[in-house]
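For this depiction, one protein chain was excluded, whereas all remaining protein chains were kept in their positions.
A and B are the chain letters, set down in written order, and residue numbers restart from 1 in every chain.
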Amino acid sequence: MSGTWTSRVRRWAASASFAVGVALLVVFCLAPFYWMLVSGLKSPTAIFNNDLLPTTASLENFAAVFSGRNQFSRALLNSVVVAGVTTLTAMIVGVSTAYALTRLVFPGRTVILALILAASMFPGVAILTPLYELFADLGWINTYQAMVVPDISFALPLAIWTLTAFFREMPWELEQAAKVDGANPFQAFRLIILPLAAPGVFTTTILVFIAAWNEYLIASNVSIDASTSPVTVAIAKFTGSSQFEQPFGTQMAAGVVATIPLVIMVLLFQRRIVEGLTAGGLK
Amino acid sequence: MKAGRAVLDDVVRHPDMTLEGAPDPRTRTQAAPDGARAGGARRRPGRSREGRFAFWLVLPTLIVLAGVIGYPVVRAVVRSLYDDPVGRTPEFIGLGNYAEAVVGSGAEDFWAALSTTMFFTGTTVVLELVIGMAMALVMNRAFRGRSIVRAVVLVPWAIPTAVCAVLWRWTFDANGIVNHLIGQQVLWTGSEWPAKWAIVFADTWKTAPFIALLVLAGLQTISQEIYEAARVDGAGPVRRFVSITLPLVRPAIVVAVLFRMLDVLRIYDLPQIFTHGANDTRTLSMLVVEESIGNLKAGMGSALSTLTFLIVFLVALVYIRVLGARVLNGRDGGAA
Partner (left out) sequence: MKHTRKFAVGAVLAAAVGMVAGCSGDAEQAPAEGSEGSGRGPITFAQGKDTTGKLQTVIDGWNADHPDEEVTFIELAEAADEQRTALVQDFQAGAGTYDVAGLDVVWTAEFAARDWLVPLDDIDTTGLFESTVDSGTYDGTLYAAPYNTNAGFLYYRTDLVETPPTTWAELEDACDIAVANEIDCYAGQFAQYEGLTVNFSEAVNSAGGSVIDENGEVTVDTPEAKAGLQFLVDGFESGTIPAEAITYQEEEGRRAFQAGNLLFLRNWPYVHGLATQEGADSVVQDTIGIAPLPGADGLGASTLGGYNLAISKASENQQTAKDFITYLESEEVQRTLLTELSLPPVRSSLYDDAALQADVPYLATLKSALENAVARPKAVAYSELSTLISTEVYEALQGSVTVDEALSGLQEDLQDVVDAS
């Protein structure tokens, strides 16, 4: 009798503490973002109060973000193009490289993995100067490729190392069995490894996309007008009405506007990406 | 597909995959390379074809990285061997800039920046790992609204870095919301330790989700059968976590932490916008920017970049040697 009682209490305590865990997690992640939203909702002139609710909610800052002068919608489109092309290319290249490095036998893999990792060890600004010169020579200033190509190379080390970690854990027996059944290496990979590693591939895709979406240093130097500027560059160009005024509310509103589509895209695409990866697979 | 599923079922039912093998998953992964090696040895000609195939798969990566990273890095290293004159062509001075930075007039700044950078790295990575793990474990439980929570976790990571730094500057303002909530006026950007911890907190908040998402992905690739087998065998939750979960997500953790280290060792935006490097919060990357863009000393800036690179490389090397040796190992087992 008392046994079932204690186990019931224990089960209740477990689910209660789990609920607390979820709540803590959500508050931790969203509280600063909430403050960002509230700050964006305050009137641009009402900047010095700590009211937790925007007492006089004003959409002025959000309107300012999308006002013609800022060309923010264009910037959103540019970001989608740059981050989208970057992610697609980096994932195709990264998946094939990671596959080769984990599932195929050839010498020099450790050296190659190390070289790839070393590519994300140099301070960005040191890469900027020679790259700017190169792109200026190529006539790439103010083009998408001047952002996409560096973004791909920034994304590849992360993508390859993450994918490598996931691919390596996949059971060899399955792949061998598929090959015995007459599948070529590509089919074995497509039908066995990719579906099993889907969570890893999906997460990598998201991380790469966000990294490309948020790249600023290169973009701010190579994209000089609204036709190519991504969101990060557009936000940095928000100004107040004079040199020293910092348009804090508008910047916060822009931060919200730059973040929300990203999260919605992930929500919408997560099922699709996972389905795509596991389609025809085993899971 | 039928054949594939049968194979999977086979593996699941395979003695190795049940409790005997489960508490030490390494036996599973170690067994594979051996088998593979044996298989490879049997089919020499096949391996050579495989090598060529692998070469073509790896080539695009190497070309892109050589062009976009390799070329600028070599340029920077070459530049670091020249001085920074005003009004004449730079002259070759060998390692002069390096000597100047490490033991010369720049030494004080360099070592201070190095120790600040190391402080940020040590604190943020540990905090992010603990918080990220906790987030991942919570998200890995099946519950209603899990995909929403996963999107919520993404929010800090998704906010553009510069906007995030401005947000924290505002939040930690002398009259900002943090002081309002704690009911006293701490000058967060005005003295050393408040500034450092505020930066650590802001960075942890922003990037713990990065670790959480990778660890979560690792957790999701663990097959439930292993847990069930362990549970049947009477292994408690702690035992299951230590013997199954940790070893199996280790590769994901190792890579997540590695890339966090690489990033935070080059941290720039947050301390730059938050304090401009005041109160001993100047990091190595800030020093690089200060020399190359501020002081217009491309040679010294390049030397500091190269030093930063060497330090990052060293940290990564030690880390991989100590914690993640297996990460670099290929199918052959040993390092190539």
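In this section, a contact is a pair of C-beta atoms (placed from the backbone, for glycine too) under 8 Å apart; a residue touches a chain by one contact, two chains touch by 3 or more.
Being a predicted model, the structure only gives us computed values, none of them experimental.
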Identified contact with the non-displayed chain, of B:Gly70, B:Gly96 or B:Gly218: B:Gly70
Among A:Leu128, A:Ala211, A:Met252 or A:Val266, the residue in touch with the chain that has been omitted: A:Leu128
Hidden-chain contact residue, picked from the options A:Val80, A:Ala236 or A:Ile260: A:Ala236
Interface with the undisplayed chain - residues on chain B: 47-48, 51-52, 55, 58-59, 62-63, 66-67, 70-71, 74-75, 78-79, 82, 86-87, 89-90, 105, 173-175, 185, 187-191, 275-279, 290, 293-296, 298
Chain not shown, touching residues in chain A: 43, 45-48, 69, 106-108, 111-112, 115, 128-130, 132-134, 136-137, 141, 220-221, 224-225, 233, 236-246, 248
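Heads up, the rule we're going with is that only the chains that are shown with their structure count from here on.
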Of all residues in chain B, those that touch chain A in their complex: 1, 3-5, 7-8, 10-11, 14, 28-29, 32-33, 35-36, 39-40, 47, 50-51, 53-55, 57-58, 60-62, 64-65, 67-73, 75-76, 131, 134-135, 138-139, 141, 143, 147-164, 166-168, 170-171, 175-177, 180, 205, 209-210, 213-214, 216-218, 220-221, 248, 251-252, 254-256, 258-259, 262, 266, 268-269, 284-285, 288-289, 292-293, 298, 301-302, 304-306, 308-309, 312-313, 316, 327-332, 335-336
Residue ranges of chain A touching chain B (in the complex, touch as defined): 18, 21-22, 25-26, 28-30, 32-33, 35-36, 39, 48, 50, 93-94, 96-97, 99-131, 134, 149-150, 152-153, 156-158, 160-162, 164-166, 168-169, 171-174, 176-178, 181, 185, 191-192, 196-197, 199-200, 202-204, 206-207, 210, 213-214, 216, 231-232, 235-236, 246, 248, 251-252, 254-255, 258-259, 262-263, 266-267, 270, 280, 282
